[in-house]
Structure formats: structure tokens, C-alpha cells
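Every protein chain but one is kept in place in this view of the complex.
Just so it is clear, A and B label the chains in written order, and each chain counts residues from 1 on its own.
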Amino acid sequence: MTTALSVSKIAKQLGKKFPEAVIESGADSLLLKAESLLAVAEYLNTAPDLAFDYLNHVTATDYYDYFEVVYYLVSMKHNHGLVLKVRCYDRENPTLPSVVSLWRGADFQEREIYDLLGISFEGHPNLRRIVLWEGFEGHPLRKEFL
Amino acid sequence: MTTKEITIQTEPFVVNIGPVHPSTHGVFRMRTTLDGEVVVNMEPVFGYLHRGIEKLAEERTYGGCVPLTDRLDYLASMSNNMAYCLAVEKLAGIPVPERAEYIRVIMAELQRIASHLIAVGSFLNDCGAFMTPIVYMIREREKILDLFDMVCGQRLTYNYMRVGGVSQDIPEEFIPALKKFLKEMPGWINEYDRLLKQNEILLARSKGVGVLTKDLAINISASGPLLRGSGVEWDIRRADPYSIYDRFKFDIPTGTAGDCYDRYRVKVEEMRQSLRILEQALEGLPAGEVRSEVPHLVRPPAGEAYGHIEAPRGDLGFYLVSDGSIAPYRFHVRAPTLINLTALNDMMRGWKVADLIIIFGSIDICLAEVDR
Partner (left out) sequence: MEIEEVYSRQEIDEAEGRQINELIARSQTPIPDPDEWLDEKLKRNVLLTSVDAILNWGRRSSMWPVFCFPACCAFELITTAASRFDISRFGMEIIRASPRQADLMITAGTLTWKMAPQVKRIYDQMAEPKWVIAMGACAISGGIFRSSYSVVPGYNRIIPVDVYLPGCPPRPEALLYAISMIHKKVARRSLIQEGK
């Protein structure tokens, strides 16, 4: 059974290494600051007792005030999982760091989030539209589209 | 006689293996850069079947999204329905009766066999055995489609499962027909093995071709037969059991080398394991009702849930966000075939154009799920 790790325990462990990264730890997910995402993700990937080597998926939602990007991480060795969330409050030009350098599986998924929601990812090698054609106006999954 | 050395100037050449091409995999485009006959780089372009299912689901009720999920991976519609219903039941906390769970498992495993038959058949079609294997396997698949026709009246997009169970009970003639199928099917799989397993041409064309190493497979979040062919024993039915899969005994076949031949063998062995699960499920099928009391318009409490299953093509998951109303606020499909495509470029470099088609066939994608 993929056990969901206790979020408060991870938050405490992270709080010691990265003092201001964690904004809040909800019941089943961890909310991080956008700037510290890459550093925390690298720690979660390499720390031997956590070893999150498998990124299950990346997705994003448009809540009217902010965009929220969700990362589901799984560790194959220990069979436990964790949910990370990052929020982006800029509606005009939202940007977040990309995790492609750690988990290559995020490649097409981040391109799709860029295509359908308009969130750019810094550090992505090939950030272009993937399911819609160049020249399509707008980002369909935003709540103000159509 | 003196010989002169002539150097030929070559330059890389771009070939577009375009959206319309003679294989059954769908509208997928590969922009390949070739040096002679050898592939130097390959860029996949898709989106030719993007129908906006995620946006359409935001205007339909939770029960009304089930037909939309059918049309995602249309070769495994029962599995898609099951994953979606699982996610909604997790979100709203709806229990499922025992009989419905057993019926769901029977349908999901039959669907796995039907989907793998097409996957193996079209892989062999790409290898060069022009139509014979796929016609044999479609004949077996027709028997499974007759069973599905008996249950819900449809052959391809079933819309059979509902939130809280299944839509109607199985008729009386289903169980004898299923027993007859279970008696005959192992014989057919053995016949395919006799004809194909040690076939020289198949071995020469697919052994060692398109290797995906174990570390790369984990790094790109691969799942399904692609991951298991590379030697990682990760099956959602064992790692994160859903429904009643923890009651059944079955093995998880894995490959060793991560090449096309191993992925083919994993699929054939999975068909045998599915037959095993079907026999156990048929023995334990209890009586009872098939759907729990669910209001017509389901209103889950505000929150989010993620439900995932082991679909024939990989780890299919649905991420749902609810705001308390009758329609989902966000409906996201974790498409296994989209994520499996990430490593295609690495698998294809250095091989020839003919091998390209085989490698593409062995990862077994369904474009409707890639593009959604």
C-alpha cells in the first residue's frame, strides 16, 4: 500500500533544512513557496530516507485569485507518497521553476500546463505549445476562456 | 591500377512520418532527422486529436462525465470508467457493494485481455507479419466483445460503470459464456506462443531493439508494460491496491532487457495472469445489489481526490477538484501514454527507419489518451 507520509513530520524535517520554504502543511498536502521549490524538490529526490524518485504527475488548477500547481511524488524503494503544492498569484505572466532536471517525466506535462493554462516554467528546454497549434489565441483551461 | 578515395558529402535529411500513416496507432507525427537511413533525432508532434475533454467535463455533471471517459483510451473503456468512478467515490465517500466490486474486476480483466490482444496484434503487424496475427487476435477479441454486448449492449465505448457501482446486473447467460471463454482462451494463447515466441524473424527484429534502461524508465515516470519490460516490478494492483485486488493471487511479469521483445512477452504473460484473476473472481462472485443508493446529481463536499488504477497501458489516474456543486471544478487525466512518450527520442536514436515503426508500436499508445 502506498502510504501517504505524514505531512506534519515532513514539514518539520524540511523546516530544519529550509527555514522559510513551507507556507502551510494541510491535511494531505504541503504548500511551498515558489522560489524554494527546486531546492526542496532536490532534497526530496536525493535524501536516502525519502528517496522520491518517481514523479507520478504534475497538474495545475485555476482558482480565480491564483494558479495552483500540484506535484504527486512517489518513492519506489519505500513505497510512500507525498503531495506538494505551489501557488502562483500573477495572472498576467505566471512563472515557476521547472523540475525537468530532476524528473524528466515532467517534460510533456509542463508543456501541456503552459499550453492550456499559460504558466511558464523557467529552465524547461523546449517550452512550446503541445496539443494546440501555434497561433491559437488564449489558454483554454483558464476560467475566463469562453 | 590505382584506386582513388572518394569522399561523399552527406548532410542530415528531415523526413516527416506524418499524421496519416498506415499503422493502427492513430494520428501521430514524427519529425525525424536522418543521416542516410539511421535516425539522428526524432521530434514527436501530437495534438491532432485534442478534443478538450478536460474543459468539456467542467460543464457536465459527475455522472454525465462517464461517457467522456470512455472515449479517452477507447480500447480500454471499462478501465477508464472504473478509474473515474473510483476517484468520485473517494471524493464523495460513497461505498460500493460487494457484487459490484466483483463485476468491476471481471470487466476490467476481460478488458485488459482485449486491449493486449490488439496491442500484440498491431505490434506484430508492424514487425512485418502483414495481417495474419492481428486477424487471429481480433477473432479472440470478438468473443470478449460479445460478452460485453451481452452485459451493456455496446461493443466499444461501454458507459457501463456508474458512481457507486455498475449500471445494471449481468444477465444469466453471461456466466456460462464466460466459463466457456475461460476454458478455450488458454489454448489460443498457447497457439500464438507456438507460432510466434521463437520465431526467427520476430527475434531478429525485436531483440535488443529500442532499449529503455531501468533508471531512465523510473526518471520519466513510465508505467505499465513499458516500465515492467525494463525490469521494474511496479504494478498499481500490488503497490497501491484498489477495489478488491488484494484478495486475488497473481504474479507480475517483468522483463530483463527493456527491449521490444521483452515488452511483447510482458503483455502475453499479463493476459495469462488476467485469466487467473478471472477464474478466482468468478468463484467468489456473491449475490446482492449492484449499485448503492446515490442521488442522481452527486454533490461531493469541497476538496480534491486522486484515484488511479492499473489500466492496460499504464497507470491511469483522475485528479478531481470539487467545489460542492454538481459539476467538477477541475478534471485532470493522468494519461500514461503521454508520459510514456517522453523517452521515445532516446529509444529511437541510432536505429534505422524500419526499426522506428517497431519501437513505436511496442510502447503501445492510444492517441485519444495522449491528446485528450
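Operating definition for what follows: a contact is a pair of C-beta atoms (placed from the backbone, for glycine too) under 8 Å apart; a residue touches a chain by one contact, two chains touch by 3 or more.
Everything numeric in this text was worked out from a predicted model, so none of it was measured.
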On chain A, residues whose C-beta touches the chain left out of the figure: 128-129, 132-136, 140, 145-146
Contact set of chain B toward the excluded chain (per top definition): 11-14, 18-22, 24, 26-27, 31, 33, 40-41, 43, 47-53, 55-56, 59, 67-68, 71, 74-75, 118, 134-135, 138-139, 141-142, 155-157, 367-368
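Note that in this section only the chains that are shown with their structure count from here on.
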Computed distance of Cα centres, chain B from chain A, in Å: 26
Chain A contact footprint on chain B (complex, rising order): 46-47, 50, 52, 54-55, 216, 218-222, 232, 234, 239-241, 306, 308, 315, 317, 319, 321, 329-330, 332, 334, 338-339, 341-343, 371-372
Complex contact set, residues of chain A against chain B: 1-2, 53-57, 59, 61-62, 70, 72, 76, 79, 103-109, 112, 116, 129-133, 140-141, 145-146
